[in-house]
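Working notes for the structure below.
With one protein chain held back, the other chains of the complex are shown just where they sit.
By letter and in written order, the chains are A, B and C; residue numbering begins at 1 in each of them.
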Amino acid sequence: DPVERAFQERVDAGQKIEPKEWMPEGYRKTLVRQISQHAHSEIVGQLPEGNWITRAPTLERKAILLAKVQDEAGHGLYLYCAAETLGVSRDELYEQLHSGKAKYSSIFNYPTLTWADIGAIGWLVDGAAIMNQVPLQRCSYGPYSRAMIRICKEESFHQRQGYDILMKMVKGTPAQKAMVQDALNRWWWPSLMMFGPSDDASVHSAQSMAWKIKQNSNDELRQKFVDQTVPQAKYLGLTVPDPDLTWNEEKGGYDFGQPDWEEFFNVIAGNGPCNAERLEARRKAWNDGAWFRDGLTAHAEKMAERRAAAKIAAE
Amino acid sequence: DPVERAFQERVDAGQKIEPKEWMPEGYRKTLVRQISQHAHSEIVGQLPEGNWITRAPTLERKAILLAKVQDEAGHGLYLYCAAETLGVSRDELYEQLHSGKAKYSSIFNYPTLTWADIGAIGWLVDGAAIMNQVPLQRCSYGPYSRAMIRICKEESFHQRQGYDILMKMVKGTPAQKAMVQDALNRWWWPSLMMFGPSDDASVHSAQSMAWKIKQNSNDELRQKFVDQTVPQAKYLGLTVPDPDLTWNEEKGGYDFGQPDWEEFFNVIAGNGPCNAERLEARRKAWNDGAWFRDGLTAHAEKMAERRAAAKIAAE
Amino acid sequence: MATATPEATVDKAALLEFLLRTGDNALVLGHRVSEWCGHSPVLEEDIALANTALDLIGQTQLWLGLAGEVGGRGRTADDLAYLRDGYEFRNLLLVERPNGDFGKTLMRQFLFDAWHYLLLKALKGSTDRRIAEIAEKAFKEVAYHLERSRDLIIRLGDGTAESHRRMQEALADLWPYTGEMFVGDASDAALAEAGVVPSPESLKAGWDEIVADALAEATLKRPADGYMHKGGRRGVHTEHLGYILSELQFLQRAYPGATW
Partner (left out) sequence: MATATPEATVDKAALLEFLLRTGDNALVLGHRVSEWCGHSPVLEEDIALANTALDLIGQTQLWLGLAGEVGGRGRTADDLAYLRDGYEFRNLLLVERPNGDFGKTLMRQFLFDAWHYLLLKALKGSTDRRIAEIAEKAFKEVAYHLERSRDLIIRLGDGTAESHRRMQEALADLWPYTGEMFVGDASDAALAEAGVVPSPESLKAGWDEIVADALAEATLKRPADGYMHKGGRRGVHTEHLGYILSELQFLQRAYPGATW
């Protein structure tokens, strides 16, 4: 197909594809799936962190956390807008989320149990997200690429703030330091899982790479994340909960153990500690808010009618 | 009317009136109003104390408070049963409570703001209640009289426990002692109001006295309460928040100021700090529980049918 | 740093009282608003509410920070927020009302914003430079809060029958908590006299006007001015505040002296 070939050539040449241009149906579908999944993750991601806003330990930390969660909602907004350029409405995407058809990042199905978890999410979860997202700034689809540029800038700020929470805590009381180690123990493996299974197990990877929707393999990114994060853990005086972790001089990186992929697939299948609650919270927010959205719509319609009537009367 | 005269003679002679005996309609009505109001007070009275069960400061205090609130529910039960002997069902009485037609003791429209309030309720509110209730043990209506005998025994136990809470606190830190004084400041006047307005302002009093439903005047009981309570306050090292309080050697009792009767009538009219919330809590409990009560009823009917069918089959 | 300013002539206890009242309002309302995080009816509202809460927490830092200075016992804004018990809080009862449905949250916000806006506007002219400076910053934020909450209650009041009903109900529920905003005490009078703060009573006419205009546009009926609850400004709260504080203060209480 010459059209498809021309499309691929533009992608190969590093040109951006824009909303009104022709694109293969598979490309569109893959993008919608990926962008909306990412958007849903930002939205659901408000919940585990929101869980500590009312309990943040200082006014400053509360303000920082509020600002962070606000940013995440903002990211969700950019991403839904990017998805909308592909011809799918935000309401449709919500419907997919609420029905359980669409996924969001499994990491948000883990609970935030102590304040150290808020630090760990910034450091590890945002850290892993950035690792995944930095290459997406160069994604072939223009609106997605531009959304990712904005998002990455804010995410690295969040990551630093997370690390800062932990830094303060490890310098604190023994109880605080123990909380940080406990948080690392619980978040380490789920963070590694955020890059997805080994690429041999991933079906969509090759085509996504060709389309420049995906730019690096899952294993590549995971390696990079481990190499970046282990020294940070050491700096905090923490022990990474992986007995197999060793420096491999030859490859210039760490060797490390495999996450529990059975747990990973279990969480994806809905059996994570918080899947039911996260989804229920989002459904409830949406359903309870129906009257509000209807109210605003009705008002907008009334105003339009009134303006039209006024216009006729004036003529 | 000779029947009525005979009735009055029996009352005068100190005989108990029992459910199936003839009684004047006014007597029945007054009793229903008074007993149900008392029953409702026990039920609504669970709420302000229940507010601190999950926050009780020690396991022992939590257990004591749970037992107390359980007793109050039990009192409610005796009293609804006593009212039922007068031909009015518990559901009818609930309906009157939920619709706002029936009253309950206004004291429960005040909030419990600190742990000291739990002590103050035991000491002052139960203390005033006992003062009101002790004479009712000799009430002319048998079932009510017997209910009051059981209730009074438990209430005096509650009063001692409340005083004990405060005793422990005034011996504690300055913050604890300040909490106790603050609780006395807030509960003193509402407790005096529990005896109702001065008798000149009370319509039902004379007839109720004649029927031995009521045995002492409001002012008499209030005086007795003040005389009993002021020394207890002193023993706790507290200041009673009444500038007019002075010992009157001649009458052998205290002279004291008037409660703010405007506040009293405001709270009765529904404007107390917690009226709306207390009533809403009771309504919600009742409405949310409809499916539960229906379920039990349906099951009981099924069982009755099954038993009947089994009986027929066996014949 | 504060003791050498000309404001030192003003009664310190009255000033502290005012700063606690103003800071506690921001803290407690900020807390309530932040409870919505991730649970609001649309994404734009999640963002807007987080933003409102953020502004209010920022204002809390300023007001309670100044209160700490004025109090002169070396207490920080965090000490005041996290280490006082309920009866030491001075916020209006209005701001501790439970969120209820989203309409009630918005109505509470509007009724408070209209007052907060007028208060800050007047405080910009305070004879106490420190207060005037905080008010200057907060006023800009709160002018926007008011614009937003006013707009939303109008749209929902004049929306569907259901949204109208909910807003009218929210108004009825919250109305008895608005009177407390306008009842001054001796401490207010002293500060008003010195030109440090407006007297609470002086804000009533302006508030009535803002509210009447918005309600008219929202097709909502202003409730009768019946009985008004009060107590928050002198530390007598509702049962809700205790639960707010048990969450808010948990970490500082459980790990005394730790830094975060």
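Operating definition for what follows: a residue touches a chain if its C-beta (ideal position, glycine included) is under 8 Å from a C-beta of that chain, and two chains touch if they have at least 3 such contacts.
Owing to the predicted nature of the structure, the values given are computational and were not obtained by experimental measurement.
Undergrad: Where does the absent chain make contact, in terms of the chains shown?
TA: Result: the unshown chain touches A, B, C.
Undergrad: Specify the residue from the set B:A175, B:A206 or B:A269 that touches the hidden chain.
TA: B:A175
Undergrad: Which residue among A:A39, A:M179 or A:I213 touches the omitted chain?
TA: A:M179
Undergrad: Which candidate, B:D1, B:E25 or B:E60, sits in contact with the chain we can't see?
TA: Of the listed residues, the one touching the omitted chain is B:E60.
Undergrad: Which chain A residues would touch the chain omitted from the figure, given the whole complex?
TA: Residues touching the hidden chain, for chain A, are 48, 51, 55, 111-114, 175, 179, 182, 186, 266, 269, 271, 273-274, 276-277.
Undergrad: Tell me, which residues in chain B touch the chain that this view leaves out?
TA: Residues touching the hidden chain, for chain B, are 43, 46-47, 50, 53-63, 66-67, 69-70, 73-74, 76-77, 80, 90, 115, 165, 168-169, 171-173, 175-176, 281, 284-286, 288-300, 302.
Undergrad: Quickly run down the residues of chain C that touch the omitted chain.
TA: These residues of chain C touch the chain that is not shown: 85, 242-243, 245-247, 249-250, 253-254, 256.
Here, only the chains that are shown with their structure count from here on.
Undergrad: Note down the smallest number of touching-chain steps it takes to go from chain A to chain B.
TA: 2
Undergrad: Quick one: most central chain, C-alpha centroids?
TA: Answer for the innermost chain: C.
Undergrad: Using Cα averages as centroids, what's the distance between chain A and chain B in whole Å?
TA: Taking the average C-alpha coordinate of chain A and of chain B, the gap between them is 57 Å.
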